[in-house]
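Take this structure first; my questions come after.
The complex appears here minus one protein chain, its other protein chains still in place.
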Amino acid sequence: MNIFELSFLSGVLTATAPVLLAALGGLICQVAGVFNIALEGQLLWGAFTAVVVSDVTGSAWTGVAGAIAATVLFSGMLSAASVGLRADPIVVAVGLNLLALGLTGFLMRRIFGSGGTYSSPELAGLPTLAELGLDVPVLGPQSPLVPLALALVVAAAWWLGRTRSGLRVRAVGQHREAAEAAGLRVGAYRHGVVLVAGALCGLAGAQLALGNVTLFSEGMSAGRGWIAVVAVMLSGVLPYRLLLACLLFGFAEAVGFRLQGARLPQQAADAAPYVITLFALVLAAVAARRRPKEAS
Amino acid sequence: MSVPAAELVGVSKRFGPVLANDGIDLAVARGEVHAVVGENGAGKSTLMSILYGLHRPDSGHVLRAGERIRLRSPADGIRHGLGMVHQRFRLFPGLTVAENIVIGAEPVARGRVDQETAHRAVADLSAKYGLRADPAAQVGGLPVGVRQRVEILRALYRQAEVLILDEPTAVLTPAEAGRLFEVLRTVAATGVAILLVTHKLTEVLAASDRVTVLRQGRVTGRFATADTSADELVHAMIGRSLAAPEPRRRSKPDGDPALAVRDLTVHDADGVPRLSGVSFAVRPGEIVGIAGVAGSGQRELLDTVTGLRSPGRTGQVLLDGAPVVQGRDPRVAYVPEDRHGRATAPEMSLAENLLMGEQHRLATRFGLPRKTVRARAEQLTERFAISAASVDVPITALSGGNAQKAVLARELTRQSRVIVVEEPTQGVDVGVRERVHALLVAARDQGGAILLQSSELSELRELSDRVLVLFEGRLVAEFDADATEERLGQAMTGVLP
Partner (left out) sequence: MTRSLNEPRVLDLARRAALSAAVPAIGGALALTTLVMLAVGVNPADAYPALIRGAVADGNLEYTIAAFVPTLGMALAFALPLRAGEFNLGGDGQMAAGGIAAAALALAVPLPPVLAVVLPLLVAALAGGLVAALAAPLSTRLRVPAIVGTLLISAPAVSLASYLVRFPLAEQGSGIAQTPVLPDAAHLPALGGSGYVTLGLPLVVALTGIWLYADGRTVLGYEMRARGHNPEFARYGGVHVDRLAGYALAGGGAFAGLVGGLIVLGPPYRFVDGALTAPGYTFTAVAAVLLAASRPLAVPVAVALLTVLQVGGQGMEREAGVPSQLTQIVQGLIIVIVAVLATVRRRAAE
């Protein structure tokens, strides 16, 4: 295995993209003071709706749009319950993750007639950049959503750091009462970020099911939403650090994928991203304890 | 008189069983400083919150320059030219001074917040009113006095024509308070109407033009400051004249120190010293007060003495000659300031809140018998006159005063000689305050060694046998009980007497 091969780097990006998109959603929620651990469910729902819409319309891009719309709707439940009615966001998220699992399994059987995995020649996947005429190394085999995800990191950093609404979102997350007293509409900003996170998870799901592969299988988010939650924790709510955390995960998954070819059992590949994420988490926390300030 | 800048008409507001405001009328004119006074719980803060749009009245309405306005949120209040400086500052610690001031009306250029314009605007306002603050500084690290200026600047930046200040001097030294009043005069001179909420009569007499007095949610007096006296205001505030203070009964402390602190230095997580070389002793039978502006090291001192804080510490804390136990020393009784965050678990029952610390003593071989737990709670409830429907109700259902009595009941019955008390009467009414003071004095007379921290100088002077002053983490002065507030204030700001 040569991790300096271009195809390996490409594999890292492929594995990173869905997690990164979901994690960006988690990050902006975190900045606004909403602890969003429903990313797993939102990602799964996004993947499923992307496949359904693409399958029905025969257009992958309609699938992407459908996934965004459907996942924003799904996130509406989180924002209505935990922002609007101020229910415990953790409990609500646990419920929504379960709901997404049940809904996708249920609807899959009703729509496609069977559980497990669905794929079909009719199901249109996203084109690669190479197919669109942009045959560059590493990015060539990726869907356009991958460079979009990278661009969104830059956009998020700019938005949060420089713009008026970004400043207000940060303010809302720092001190709810202060934001209210300053005349900011706290609820509106919090609803907003949860819905935007929904759109990002829709993109993430579409990339997972129409970009990384072209199929849907039950529970295919496979913990990526949780990894995204951890990435947000590792990031210190800084978008560029979030990118690093997600790349680490992508690297772990790509290594795991290669290991499978190298006579190691699949279970090792399955466990690799979690184990590496846990290690990163522990190392980051230990480092943060060593030099407590500096970062802030 | 011309049309008032703002007017509250027949405002009533009920919180559960409490009628916080009962048909209140209040008008404030342009250019005047109007004091709103009353005891804790008289309804001042509620009334001001209604005027600013934080609460909605159950009945009554608000007029602004003669026009009836509807306030659904502070955003509406700001839009109608109202500004408020809160008792507990409403600032964003992670943002800069300039960002805190312009937020909600940020200057924008090419899609971004225009930091340069914002900084200039803040600098201009600072200079105009003599409110010094560095626009680029992060608010999180600023002293309270500066934070208060940021709140005032924010209101002025938003072009407030009615400025409400809720207990603005609670966090200030007497000298800082004096400077604040000068600033308020300057602001009022530009035509702004100022509402000054306070319970300190000296301030009212020194700084205001007119006074409205509230008691139990109603207006009980309206005066022109020049034509009134402290006695008249007190009568309106509490419905009777204040009895001449009883001569304080001093007890003679004796014996070896129950609490000895030697050369204590505490660093915070960032390595910044919060306490430096602090040494003192508290003997049985005395109350030692701790004075200081907020953030002078009181928190670190009390957390170290009680054992709750361990890292970053050098020096000794001795209880009856033996070092303090880390975690929470069971030999210390401790009444914390933060009633909901630390002193109680709000959703647990009164009985279970009264149990904390005694659970091991009450346990039998078969666990913790409910009967014993309830019986003890009922006994304490009766002895300390805690009014509650039953000991099974969650403690959050009790009034602030009763919850505080419950905390005192629990801690004073621990049979600890060393008693640490923090802001014992914050947010309780005058009756409970007297009761709490009597309990503390009784504990002292029974040989308690009491360390008392309070931000109310009058309370410190009333209760303490000695007052120690903390300034930037050092003990800078020690006074006996007769020290004036002025001298205490000077010591608190580092101007040594």
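By written order: A and B. Residues from 1 in each chain.
In the analysis below, a residue touches a chain if its C-beta (ideal position, glycine included) is under 8 Å from a C-beta of that chain, and two chains touch if they have at least 3 such contacts.
Just so it is clear, the model here is predicted, and its values are computed rather than measured.
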{"item": "Displayed chains contacted by the hidden chain, counting the whole assembly", "value": "A, B"}
{"item": "Sole contact to the chain not displayed, among A:Leu134, A:Ala188, A:Leu244 or A:Val275", "value": "A:Val275"}
{"item": "Given A:Leu103, A:Leu215 or A:Leu259, the one touching the chain that is not displayed", "value": "A:Leu103"}
{"item": "Residue among B:Gly277, B:Gly315, B:Gly357 or B:Gly494 touching the omitted chain", "value": "B:Gly357"}
{"item": "Selected residue (touches chain absent from view) among B:Gly221, B:Pro346, B:Gly400 or B:Gly447", "value": "B:Pro346"}
{"item": "Chain not shown, touching residues in subunit B", "value": "16, 308, 327-328, 330, 334, 336, 338, 341-348, 352, 355-357, 359-360, 363, 366-370, 374, 378, 390-391"}
{"item": "Interface with the undisplayed chain - residues on subunit A", "value": "37, 77, 81-82, 85-88, 90-92, 94-103, 105-107, 109-110, 115, 223, 226, 229-230, 233, 265, 267-268, 270-271, 274-275, 277-278, 281-282, 285-286, 289"}
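What we mean here is this: only the chains that are shown with their structure count from here on.
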{"item": "Distance between the centres, which are taken as Cα means, of subunit B and subunit A, whole angstrom", "value": "45"}
{"item": "Of all residues in subunit A, those that touch subunit B in their complex", "value": "162-164, 167-168, 170-171, 174-175, 177-185, 292-293, 296"}
{"item": "Complex contact set, residues of subunit B against subunit A", "value": "52, 54, 73-75, 77-79, 84, 86, 89-95, 99, 103-104, 106, 108, 111-113, 154, 158, 269-271"}
